[in-house]
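Just one protein chain is left out here, and the rest sit where they should.
After this line comes chain A, so read on.
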Amino acid sequence: MVDNNVILLVDPFYAACIHLRKHNYDKCIECCTGILLKNPYDQATWALKMRALTEQLSIDDIEAEEEGIADSYFNSDAIAENARIGTSLRSTPNSCNQRPRTIDGRPLSGIVRPSTSSAGGNNLQKALKTPRTVGSSRPLTSQLARNIRLGTASMVSQMDGPFINISRLNFSKYASDKQLSKLLFNYIYYQQNDIRNALDFAVEATKCCFFEDPWWKVQLGKCYVMLGLLRDGESQFRSALQHGPNIEVFLRLSRLFVRLDQPLSSLDICQQALSWFPNEVTLLIEMARIFEGLNNISMSVKYYRDILELDATDMESIACIGLHHFYSDQPEVALRYYRRLLQLGLYNAELFNNLGLCSFYAQQFDVVTACFENALRLALDYNAAEIWYNISHIAIGFGDLDIAEHSLHLTLSLNSSHGAALNNLAVLQWRKNDVARAESLLNSAIAAEDHLYEPHYNKALLAQEEGDHQTSYVMLKKSLEIYPNHYNSRDILNKLKKYFSSL
């Protein structure tokens, strides 16, 4: 009887939808596969499965934008060689900053963003030396590298061959289908990572909706950007904006200008966006990052503070302001900021390292060691090297030179081309009068990281003591090239000049 018919099973399609809502992507995909086996032409299920597969792998591609080495080096766009000061993200900043520099000469930033480790633009040698912090020791060869994870995952997880064979899809048929087209595009773009096909598809789709739908313009823009056709991407984004203001589009546009090395245009875009969306945190973050890239730390910090007023949990702002205070000789204030990060729930080796350093310089010696112990506990190989290096500094501060030496050895065992550790170990060996060791270590330091001026200066000093004036002169020149205001270098150079002129 109809009344007594109890539905024993939940409708599988409905079950699949619920799984999708709950983010149980695997179960959803299973259900959908089951339905499709019975009825391969069920479009709704097909769409649902596509969606599940896409969402399983979705990444925030606005944040995760990387510029690989191939793009930056082989970029044939002509960018002005001598940009005016303060207008280029690639120009080396002046050395009145007190922050230590990374390998390509940019001052340290408070947070490791995906794009912070990208190459410095022109110098291929330097670019090849840029370390990638995650695991490997090489820079990205091309921008697809990160995204291939997406593509490869799809290959591994589907045992029964690819779900959709894109090469056999009929684009025009699906481009006009308003419900399926967008899902399909997302699938091709994110899941399969097949940009060329995605672009073709998007072009068809845009034509079908008579260039009215801004969403397709944005997707076109994204494809162009991925392929490196930045100006075309820009025109697409701008035309999308004409339909109405949209935060995502503004952000993509500003990122595009950053890639084109036009930070001032990027800032203009952000300002424009802020007039539409006042107090929007993502835009303010973008502006703060650009200011940091332009080396205008005070403006950057000002924006980060504004962000904190609007969103008190933004970790990037807290970290950057903390770093700024640390390097402006106010470690106790920096300590407060990093403690806040700890309260917010961030619990990793880098944070404890920073807490330890701030406590040490703020003279709260009782917490220093506890912080570093925690940091060591949580450290993986690549950041353990830095933590041991910092412990060596603390040991030197406490006067325990033996422990400092051991820590430096440990740093080198984890990262054998850590220039600063090599330099410091050389100085410690020098103090123990082991001059030969010191010299070879300094040579290694110079070979490993030649953007530091200290190994050059130390080598000059060592050569001077031994009477080797020629080496000393050469090294001093290099040291002054890197850091022109180094008083000691200048002093010795003057003495050497007098000596040479008297010969």
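By definition in this document, a contact is a pair of C-beta atoms (placed from the backbone, for glycine too) under 8 Å apart; a residue touches a chain by one contact, two chains touch by 3 or more; residues count from 1.
In this section, contacts and distances are computed from a predicted model.
Candidate names were "DNA-directed RNA polymerase III subunit RPC3", "Cytoplasmic tRNA 2-thiolation protein 1", "Bardet-Biedl syndrome 1 protein isoform X1" or "TBC1 domain family member 15", and the UniProt protein name of the unshown chain is "Bardet-Biedl syndrome 1 protein isoform X1". When the omitted chain is restored, the residue from A:403, A:474 or A:496 that touches it is A:403.
Of the candidate positions A:241, A:448, A:475 or A:492, contact with the hidden chain is made by A:448.
Annotation: of A:24, A:235, A:328 or A:348, A:328 touches the absent chain (contact as defined above). Across the entire complex, the residue among A:235, A:348, A:369 or A:471 in touch with the chain not shown is A:369. Interface residues of chain A with the unshown chain, by the touch rule above, are 132, 134-138, 140-142, 144-145, 148-149, 151-152, 193, 328-330, 332-333, 335-336, 362-366, 368-370, 372-373, 376, 391, 395, 398, 400, 403, 406-407, 409-410, 412-414, 416-417, 436-437, 439-441, 444, 448.
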